[in-house]
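One protein chain is absent from this view; the other protein chains keep their places.
On to chain A.
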Amino acid sequence: MVIDIDNLSLTFQTNDGPVHALSDIDLQIDEGDFVSFIGPSGCGKTTLLRVIADLEQPTAGTITVNGLTPHEARLKRAYGYVFQAAALYPWRTIAGNIALPLEIMGLSKAEQRARIAKNMELVNLAGFEKKFPWQLSGGMQQRASIARALSVEPDLLLMDEPFGALDEIVRDHLNDQLHQLWAKTNKTVVFVTHSIPEAVYLSTKIVVLCPRPGRIYDVIESDLPRERTLDMRESPEFLKIAHRVREGLKAGHSYDD
């Protein structure tokens, strides 16, 4: 088991009183899983991901990552994190950006070069090493940020709506690439999204969250085969899972406010 979350809650103290961002979360994520968190805005899906990454501290409950606390796991660089925006540093070339975590880890120059080449190849960016981020399209920037996360060579990849800002066509393309990447490397991926087709297409397990307080409404184990193609999105099995996700989102969403 890679991630084990037990009875976890997180309450933010704000000027307007406490906000229950997460409440009584129980979740297990196994090695090689592709898990999507889906839910409306404010349901705590990003917060949950940030708790796993030790970017937020839970106020109650326990969580382990690779059997360690999130803090220890972060210090051991157990995961790669992909943010909503590419967050590439504009003064570094693409290769320089991918080298950033490797420099911090203190790897040798030769090792850095080898990892940069390998991961740029993996996200189909070979040949763009010397370009600066602002010379690339949004999709390419996000791919570069994925290569940067992968270059740490983590077994766990945390992705926070990485394709949220991209258009449908680029998004399909990157989903396909991400799926192949996952199938090839057998990493564990935790993926935050609010797109139902994206979640169903990519995931082996879909966690539907609902807001106020942020909690898990449904956990759907996908029975789709591990190998997937974009055409599968028209198949009855796919639509059945998508329907269940949509029902979960509808039921969990309170429209009173």
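Criterion: a contact is a pair of C-beta atoms (placed from the backbone, for glycine too) under 8 Å apart; a residue touches a chain by one contact, two chains touch by 3 or more; residues count from 1.
Just so it is clear, contacts and distances are computed from a predicted model.
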Handout entry: Chain not present in the shown complex, as UniProt names it (candidates "ABC transporter permease", "Ring-1,2-phenylacetyl-CoA epoxidase subunit PaaB", "Aldehyde dehydrogenase family protein" or "Transketolase")
Key = "ABC transporter permease"
Problem - Per the touch definition above, residue among A:100, A:181 or A:232 touching the missing chain - result: A:100
Completion exercise
Among listed residues A:8, A:29, A:53 or A:146, the absent chain is touched only by A:53
Practice task
Using the touch definition up top, pick the residue from A:37, A:79, A:182 or A:238 that touches the left-out chain.
Solution key: A:79
Handout entry: Sole contact to the chain not displayed, among A:87, A:165, A:181 or A:219
Key = A:87
Exercise for the section: Name every residue on chain A in touch with the hidden partner chain. Expected result: 53-55, 74-77, 79-81, 83-85, 87, 89-91, 100-101, 103-105, 132, 134, 152
